[in-house]
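Of the protein chains in this complex, one is absent; all others appear in place.
The first chain written gets the first letter, and so on, giving A and B; residue counts start at 1 in each chain.
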Amino acid sequence: MYPPAFEYAAPESVEEALDRLAEVGDEGRILAGGQSLIPMMKLRLAAPAHLIDINEIAELAYIREVNGHLAIGALTRHADVVRSEVVAGGCATMASAAPWVADPLVRNRGTVCGSVAHCDPEGDWNSVMLAVGAEVVARSKQGERVIPISEFVVDFFTNSLRPGEMVTELRVPRDDDRSGGAYLKLERKIGDYATVGVAAHLRLDEQGRIARAGLALTSVGPINLKVTEAEEMMVGQEPGDELFAEAAQIAARTCEPTSDVRGPAEYKRSVVAAYTRRAFGRALAGARGET
Amino acid sequence: MTTTHQPATPFEMGGIGHSVRRKEDDRFIQGAGRYLDDIQLPGMLHMAILRSPIAHGRILSIDTSEAEATDGVVAVVTGEMLAAHGLAWMPTLSGDTQAVLATDKVRYQGQEVAAVIATDPYVARDALSGIFVDYEELPAITSPQQALEPGAVLIRDEKEGQTDNVAYTWEAGDKAATDEAFAKADLVVTLDTHYPRSHPAPLETCGVVADVNPATGEATIYLTSQAPHAHRTLFAIVAGLPEEKIRVVSPDIGGGFGNKVPIYPGYVVATAASLLIGKPVKWVESRSENLISTGFARDFHMHGELALTADGRILGLRASILSDQGAFYADAQPTRFRAGLFHICTGSYDFGAAHVTAKGAFTNKAPGGVAYRCSFRVTEASYLIERLVQNAAYELGMDPAEFRLKNFIRPEQFPYLSPTGFVYDSGDYHTALRKAMEMIDYEGWRRRQQEPHPEGKLIGIGIASFTEVVGAGNSRTYDIAGLKMIDSAELRIHPTGKAILKLGVKSQGQGHETTFAQIVAEELGIPFEDVKVQEGDTDNTPYGLGTYASRSTPVAGAATAVVARQIREKARKLAAHLLEASPDDLEWEPGRFFVRGVPDKGVTIQEVAFAAYTNFPEGMEAGLEGVHYYDPPNMTYPFGSYIVVVEVDPEDGTWKVLDMVAVDDCGVRINPMIVEGQITGGLTEGFAKANMQWITFDENGNCIGSNFLDYLVPTAWEAPRFRLGETVTPSPHHPIGAKGVGESATVGSPAAYVNAVIDALWSKGVRNIDMPVLPHRVWGALNGVEVAP
Partner (left out) sequence: MEIEVTVNGVAYRRDTEPRRLLVDFIRTELGLTGTHIGCDTTSCGACTVLFDGVPVKSCTMFAVQADGHELTTVEGLRRNGELSPVQAAFKEHHGLQCGFCTPGMMLVATALLSSNPDPTEEEVRWALSGNICRCTGYTNIVEAIRSAAATMHETAGVES
């Protein structure tokens, strides 16, 4: 209920934030939306000595379309994504996931980049990012790096940021008019973490065959799982129920769920299969312009 | 017999039957309610509690020196220190004892071990990290079955004469007659089901501000209390304080549902600390503390058997219960009834024989056993019979509605003596069920159920026709900790005709400030707006046992009607004096006496009230007030029929409510709007328990469900929509014919939801799924996969 004490700074520019981050070293944590970090501090599961609050860095709050991708600034809230026409028209998988992240009030405060950096395997965004092949932009006083999401998500609550680096932007490939995507989440109630989440993305070629497939899973492994085997298997194939069922079997076979209060592993595998089929069905409808 | 109630007063007067808007709302909608945590006193200190991280272990040592040295810490309290004042243990409401702060062992995860008192709540919390406790871990017992195994580790080794983990045994009914009924049966249907551990989880957690005046020794204890008078008496007994020096004040309460009936260790520690330090001490639980340590509910492992004839008649019921009591037997329930009123489990049905046995076991879990929006285990009882009845109907090849209609107690059988000894006051079960069937189009849904679903989903229709027993007591049979279950009302009419009504019960959201004023309006014709209702301050209200078990309207409501009628009789004499007529020649209409046959010649109740202080006849005592202690002649028996239609997705096991109809009969409705609000809330809580809400433990006794991320309560998104109906069968013995309604829907609805899901899956061979009917359990039942938990 009552968090431990810390030193606080609220820089007004990225440069200032990076200076501060360099100064405090490992003891510092970036405070963006704080919707995961602050509850952890209240339960005394986290006790950072320094918080660097980026909420006053207005330049980080944006969703833009740049050179074939969507750029999502580090201060973009989940609710901004829910409302964004750029996202609605530019990334169906993201648009589909956004309303199911946490609850409406948490979405008003929590940020997409913060959630991505948190690397909670029960978080929804990293499955979306893995499915669409996003990139993370990280900055430090030494400069800027662009990290593919599959290299950014390292382990359970672990990302590949180096000391002194902070996430400033997320780059999401823009859907073309033969792309579609969906995120399906089984949760017991609003605000619950996913029992299973499935992010699917499809791009069709001119003949209507699959040019790119993206599939990633939430809450069924130590990290959000990208189902590369299924993705590769689908490329060049004719999309349809049969193919999606095959992808579903691969997803169910390769995921690594544990048995817990949300159900036995067998159950979760079964839902992964069902939701993979359903999510690709929706993605296909989107790619064909049927929605 | 079902009747309809026509209000006798105009709407503005707000007597019985009017949906007048609530008087208490003005402060709540402006943020001006005053809840426990809103209280700030000069010099007030803050308390934080250190809790056991393990489920079972011996305490080897406690080192508090670092905590004591923390800036801002005033004191660190341990069990040893309390023991020096005889306060390390306290009595429970079921005659057991419970540790206040652990001295010998910890017996559940979350148990209170030490407390820090500091100038600031952040500092108090920080200092908990400076207390070091060495434990010798012991095996954790996480189920009552495990507790009763031979050789199980003894949880209550401190308790003299306790050689096993049995908390109590109890039985009701007639074993021989029941055996005889079963011997005659053509078919016996059985059901084993666990009504899981749950928690009332009112949105406001529990808390205390203890303010002991060091000069006078007078203790003002602000408490989130559903029963302030009983708590004052128990405080006097536990703490050894003279009762006249204790004032318990229960401020606005942010929901209770049974959670705020017991006395918790934190209350005692804060009061002891205030006494020793001489400053006010506040302790407000966090949600995690609330869920992990305070009064759980349910946790009944139930076995039921129905003896049936081939043509669909019930002959008898056997039920045996194994209850998981946690580490201390702390049920808040009437003394004589070790398993509460579970023996109401014969429900709405007419048959000759029943036998109920119950055994409680100690386990390494939090104590409690509170009646969560329930009249002492009536919820468990109702659930068992309503689940059994549905399975029985299917086994007989009958429609469950038809089976119920065939076995209901008939209207002409009331008052009805049940095989376990209850005397049902009134009822008309057939009418309620038929009305519900008509409202939901039962036959239509049965047809639609047979049609193929385009997405492969399964439709299920579930019924529950519950009967409750509420409004304890009568004093002959019912007491808690020796205190007879009466309640009281004190009514004073001021010279200007306004009034104050003081009660021993305590609203937690039920709208007492409005409904009790409406009873006065009905009886005296004083507009309800002119009647102030006061509750919660033991210095300023008459004694009572408090608000739980749907007893406020049946008991305190009756007391209010009776005292108002007594005052009306005195008012009649005053009116006669003013009108220079004989009291016998006066007629009463709401708010006014007039001379029979001369309607223009009359006086209003306001004029009479003025005369009571300004112009009373010689020989008559001045004033217009009274107090009445009501000892109910019997309990009341609200009932109803609920029908739910659900749609189950067999792929992921999720289910949702497509339609729900609830027909309730709680006798005469004082304020229909408030009654419907109570029902809607209860239906949602019933859904919560059927769908998601429970507390469980891993094999080491770690609590899963100790915060709102794990203990799931529905939001507006998950909550079903309801359609409500009513029948009115007044209670024949209650002064205004009311029965109490706050818990009906929580009691009745869980079985309806579960019956609906089982109905959808029956043809697939599914016979039972325990609550909560989580998606993975549905999937497991359909696919023959054992799922645990």
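By definition in this document, contacts are C-beta pairs under 8 Å (C-beta built on N, C-alpha and C of every residue); 3 or more make two chains touch, one makes a residue touch a chain.
It should be emphasised that the depicted structure is a prediction, and the values quoted were computed from it without experimental measurement.
Per the touch definition above, the residue from A:Ala22, A:Ile38, A:Ala88 or A:Met233 contacting the chain not shown is A:Ile38. Screening B:Pro334, B:Gly460 or B:Gly511 for touch with the missing chain picks out B:Gly511.
Of the options B:Gly255, B:Gly312 or B:Pro583, the residue whose C-beta touches the omitted chain is B:Gly255.
Here the missing chain is touched by one residue of B:Arg336, B:His453, B:Arg596 or B:Arg721, and it is B:Arg721. Residue positions on subunit A in contact with the hidden chain: 1-8, 10, 34-35, 38-39, 42-43, 51, 53, 55, 79, 102-106, 108-109, 190-191, in rising order. Not every partner is drawn; the one left out touches subunit B at residues 21-22, 24-35, 37-38, 40, 122, 201-205, 252-255, 257, 286-288, 508-511, 673-674, 676-678, 680-685, 707-709, 713, 715-717, 719, 721-722.
We take it that only the chains that are shown with their structure count from here on.
As a whole-number value, the distance joining the C-alpha centres of subunit A and subunit B reads 44 Å. Residues 1-5, 43-44, 103, 186, 188-193, 195, 261-264, 266-267, 270-271, 274-275 of subunit A are the ones touching subunit B in the complex.
Listed in rising order, the residues of subunit B touching subunit A in the complex are 121-122, 124-126, 129, 286, 288, 651-654, 692, 696, 704, 707, 709-710, 712-715, 717-718, 774-776, 779-780, 783, 785, 787-789.
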